[in-house]
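The complex appears here without one of its protein chains, the remainder shown in place.
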Amino acid sequence: MPIEPPSNGQYLLAAYLIGSAILLGYFLSLWLKSRKI
Amino acid sequence: MTDFPPAAKVVKRGLAISTLGLIGLAGVFVLALGFTPVEARQGLAQKIFYLHVPSAWSALLAFSLVGITSALYLWLKDPRLDRFAAASAEVGVVFAAVMLTTGPIWAKPIWGTWWTWDARLTLTLFVFFLFLGYLALRAAVHDAAERARFSAVVGILGMLLVPFVHLSVYLFRTLHPQPIVLKPSAPSLPTSMLTTLLVSTVVFTLLYVGFVTTRYGLTLADEVREDARNAD
Partner (left out) sequence: MPDSIRLALAIAGKDIRAELRSRTALQSALVFAALVLVVFNFARDPTSLAAVDLAPSVLWVTFALAAMVALNRAFTVERENSALDALLLAPVPREALFAGKLLANLAFVGTVELVTLPLFVLFFNVSLGHALPGLIGVSVLATIGFVAVGTIFSAMAVRTRFAELMLPVLLLPFMVPPLIAAVQVTSRLLSNRPLSEMWGWLRLLALYDVVFVTLCMMAFTAVVDE
């Protein structure tokens, strides 16, 4: 009988959201600083 | 310094590389979610792996470079090395933050616990605090030369602390039988998963390079502006 993978997609969503938020946020802060040059 | 591109160009280049990296990141998401098989025993949450491991790699890369450029700075006294170290430290904190957030979110469904004092997580936590201390020190010292020297000392000492933390964790684990934590067995990765991981690592390295270049350029621009102001 095939194994049913556990349903834990919400963790995946949380991790990807937070991870990309941090990276995007940093990029944005760099970009905003560059506008002042 | 005459052949050194002006700060604005460096920043522009850095932003371009970072944008490329971010597009690559989107690509990794598509790859991980759409084209990589779901791990039967761990489910969807296993895919956090493709974000968590490369960010650890970038954080550790950033940290090692801070240590190395710090040592080189104390030897060669080149301000460019100090500027690079500062940029690498700031970028390193960002990647360490990604690792320290995705780590527990991954651990909870897979291992059943938010945190565990295993070697990788413990070391990253330490590196995170060392980065924070380094950046706090830089913010607290105003004289540029003094700031560079002090940071360099912290950078070198920090780099040497890491093996001791690793040793402590190792000793602790060998002498203390750990409670049975649900650890997923680690068979060799199927090729598709390995490919996705490698692609992600390349993307994260690109992001590191882009971010550090931009940060370096911004610091350089600030210094040029300060010098111009002081010269009046």
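Residue numbering begins at 1 within each chain, and the chains themselves are lettered A and B in the order written.
The rule is simple: contacts are C-beta pairs under 8 Å (C-beta built on N, C-alpha and C of every residue); 3 or more make two chains touch, one makes a residue touch a chain.
Treat the numbers as computed from the prediction; the structure is a model and nothing was measured.
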{"item": "Chains in view that touch the one left out, judged over the entire complex", "value": "B"}
{"item": "Full-complex contact with the absent chain, from B:Leu33, B:Leu74, B:Val202 or B:Val224", "value": "B:Leu74"}
{"item": "Hidden-chain contact residue, picked from the options B:Pro37, B:Gly133 or B:Pro190", "value": "B:Gly133"}
{"item": "Chain not shown: contacting residue from B:Leu72, B:Ala119 or B:Val141", "value": "B:Val141"}
{"item": "Given B:Phe35, B:Trp114 or B:Phe164, the one touching the chain that is not displayed", "value": "B:Phe164"}
{"item": "Residue touching the undisplayed chain, where the options are B:Leu33, B:Ile156, B:Val199 or B:Val224", "value": "B:Ile156"}
{"item": "Residues from subunit B at the interface with the omitted partner, ascending", "value": "74, 126, 129-130, 132-133, 136-137, 140-141, 145-146, 149-150, 152-154, 156-158, 160-161, 164-165, 167-168, 171-172, 175"}
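The definition used in the following text is that only the chains that are shown with their structure count from here on.
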{"item": "CA centroid of subunit A to CA centroid of subunit B, Å", "value": "15"}
{"item": "Subunit B residues touching subunit A - in the complex, by the definition given at the top", "value": "7-8, 11-12, 14-15, 18-19, 22, 25, 29, 38-45, 47-48, 51-52, 55, 91, 94, 97-98, 101-102, 105-106, 108-109, 207, 211, 214-215, 217-218, 221"}
{"item": "Interface residues, subunit A side, partner subunit B - complex", "value": "2-3, 5-9, 11-12, 14-16, 18-20, 22-24, 26-27, 30-31, 33-34, 37"}
